[in-house]
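Here it is: the structure, laid out below.
Yeah, one chain of the complex is gone here, protein chain that is, but the others are all in their spots.
A, B and C label the chains in the order they appear, each numbered from 1.
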Amino acid sequence: MNNGKKDSAILLMHCPDRKGIVADVTEFLNNNNGNIITLDEHVDRLANVFFMRIEWELDSFMIPREKIADFFEILIAGKYQMTWNIYFSNQRPRMAIYVSKLSHCLYDILSRVYAGEWEVELPLIISNHDLLSPVARQFGIPFHVFRKNQENKQEMETQELGLLQREKINFIVLARYMQVLSEQFISHFPNKIINIHHSFLPAFPGAKPYHMAYERGVKIIGATSHYVTGELDAGPIIDQDVVRITHRDHVDKMIMKGKDVEKLVLSRAILMHLQRRTLVYGNRTVVFN
Amino acid sequence: MNNGKKDSAILLMHCPDRKGIVADVTEFLNNNNGNIITLDEHVDRLANVFFMRIEWELDSFMIPREKIADFFEILIAGKYQMTWNIYFSNQRPRMAIYVSKLSHCLYDILSRVYAGEWEVELPLIISNHDLLSPVARQFGIPFHVFRKNQENKQEMETQELGLLQREKINFIVLARYMQVLSEQFISHFPNKIINIHHSFLPAFPGAKPYHMAYERGVKIIGATSHYVTGELDAGPIIDQDVVRITHRDHVDKMIMKGKDVEKLVLSRAILMHLQRRTLVYGNRTVVFN
Amino acid sequence: MNNGKKDSAILLMHCPDRKGIVADVTEFLNNNNGNIITLDEHVDRLANVFFMRIEWELDSFMIPREKIADFFEILIAGKYQMTWNIYFSNQRPRMAIYVSKLSHCLYDILSRVYAGEWEVELPLIISNHDLLSPVARQFGIPFHVFRKNQENKQEMETQELGLLQREKINFIVLARYMQVLSEQFISHFPNKIINIHHSFLPAFPGAKPYHMAYERGVKIIGATSHYVTGELDAGPIIDQDVVRITHRDHVDKMIMKGKDVEKLVLSRAILMHLQRRTLVYGNRTVVFN
Partner (left out) sequence: MNNGKKDSAILLMHCPDRKGIVADVTEFLNNNNGNIITLDEHVDRLANVFFMRIEWELDSFMIPREKIADFFEILIAGKYQMTWNIYFSNQRPRMAIYVSKLSHCLYDILSRVYAGEWEVELPLIISNHDLLSPVARQFGIPFHVFRKNQENKQEMETQELGLLQREKINFIVLARYMQVLSEQFISHFPNKIINIHHSFLPAFPGAKPYHMAYERGVKIIGATSHYVTGELDAGPIIDQDVVRITHRDHVDKMIMKGKDVEKLVLSRAILMHLQRRTLVYGNRTVVFN
């Protein structure tokens, strides 16, 4: 959300923990007249890794926008062996949505985009069915169908990748997309594909989690948003939430209650990603807020 | 909770679903001048099983207390092949607590018993260590230590069973008891041993669930109370709850946050059991409230 | 939700509590071959009022649909001085939505209607602005603007009532409609107008609750769905929920987090109303589920 705010830059970084990192970075910004808006840091003491998100205003910052990365790398990042990225608030990320047959997450996303809740571009929706094309049409978003099967999967993914690259897509949201992407495909968007899984992982990975939850007789069900990796439903978790159920809730009622959690947990993850609040380290996330 | 209320009876039953069950049972009570306080029913349509909990006042009920079971079996239950139990509000169940080294659940239970929150008798605490004997002493509850190992487990359990029978124990609460009971032992208390497991099952069964949760990078942790069966952490779930964590919560902080959920979820399960609100069917519970 | 289920009837009733009500009603259904699907009852012991919701299958019920009300009144209801209603599962209630400028609740409702989540007809949307007419157009729902001010309010409401009656509207949903309806208008839809208020009532009634919440420094915010009465934000509450905030959440972020709660709490209330699970007594609701 940047409405009415001045242009700003966001640094996301992690590196081996050492003394002096905060002092050096903040002094660098301060000396160059960059007013810090927020600073959030975290140390993983087990892994001895330091994480930081820092946002500063650009209007009186003395280093030109296009040179910030170069200066930062040479003056600061190299010294600490940082893994880092700098983002600018005036860059609106370009998102692609993947769907299959269920519309609840798609509608939730589209209504937020349409209402201007998020700073994002949405140039296209991709599906393996045309069932939801009317929804895309309601919102005037191009809808592309790639009908995949075992034989043509590689070829289809190649075509998808071409489309995504032509449209300069920065990240992908799987809004209840019921197909598995290949490792090869995923490797083009590392920690840039957000999936919603309809259980509180690691319980009930894979297909039909509500049926499995019913079988087990649980009293809460949930949803998990995570970055997609090569291992199914095992990527770094961004957000989770749950809802209470009772013995009265058969599978169909669990599915209905679950949908409300799914769309909320997915949209919260998208917002965190859009605001560059997520850092992935190993198989876990740091989510600054 | 029965303070100041009249004596009442509670029927818990299930049977194959058929027309007329509610009408027949309520007519039976009505014709014999039993004023119904609450009636709660549930039909599992997949299994075609009908469940009911019904509570009625005894003061003007025409059938003497000691004959109710006999009359009910002959006039009603036989006709519908019911599995049933009748409880009386003036019978205070006798509970045994099992503990190991952690005191939080034990204190939570003891403080409720001591404050008169529950209708229960607590004649004894059993442990495999003497670490928590001072807590038992604070509340004046006899504390029995059975130091089990692989060799003497069977012998120890036999002694425990003897003690439990002498003390007329109706049900057992495992308040973070870190030993596995034998199937043989469990068979003496079917659906009468309540355990608290420190994860939202079926995620993270077995040992060290918080460590596993940390490894997986989850954003919520939880606790599960369930009836103990022969299969570890797989019995019918009574209640569950969760608490949100962040990347800042290392294992020690997860353990601390988790304790608050554990004691709450265990105490809620005990209350449901005490109020005869739980029915077990297959591997799931019906919890009327 | 009635998909694939047999036709059924739902009785909602309350009356002074007496012995025999459940027995009489269930015997009436049973004797006439009505298979009870669910029965839920509640006794308010302070007010001495008995409430019940009972649903039964119609396919082999011996009393014809159009005579059920008459038979029930004469054989049962009169005896107990019941206030009651019978609904049929094949009657889809007709809902009107009122909106002003915010789209989040409207989109949430429309996406559920469009996806077939609810058994409802939605013939029209009414607003005091035309800002959201494009949303109505996306979903092909007629959108009517009544620009009210102090002078024309009575005249406008008369026109609205005419429209609502012509369209045979059964109940109204105020989906963040920012105008106060007159008592006269409300009297035409007693307990049939559902409002969403953006605070956990009774905290922060009236205008700008998020600003008031910020001023007070609360750590949770919430939303309340309730039936509209003549007194502002004081009608019988159907559902409430909350979300945790921190010192970092300024008013704009509270508004954004709050929207997610508002749309959820409103949609849950609509579902409860559609499924005839709500009974109003005094200024409170019984919500059977």
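By our rule, contacts are C-beta pairs under 8 Å (C-beta built on N, C-alpha and C of every residue); 3 or more make two chains touch, one makes a residue touch a chain.
Everything numeric in this text was worked out from a predicted model, so none of it was measured.
From the set B:Thr83, B:Ser103, B:Gln179 or B:Asn283, the residue in touch with the chain omitted from the display is B:Ser103, counting the whole complex.
Considering the whole complex, the residue from C:Gly116, C:Gly162 or C:Pro202 that touches the absent chain is C:Pro202. Not every partner is drawn; the one left out touches chain B at residues 1, 103-104, 107-108, 110-112, 114-115, 117, 138-139, 248, 252, 256, 260, 264, 267, 289. The set of chain A residues touching the chain not shown comprises 19-20, 22-23, 26-27, 29-30, 33, 35-41, 43.
In the full complex, the hidden chain is touched by chain C at residues 42, 44-46, 200-204, 216-220, 222, 236-242, 246-248, 250, 282-287.
The working rule: only the chains that are shown with their structure count from here on.
Centroid to centroid, with C-alpha atoms defining each point, chain B and chain C lie 37 Å apart. Per-chain Cα centroids separate chain A from chain B by 42 Å.
Along chain A, residues 248 each make contact with two or more other chains.
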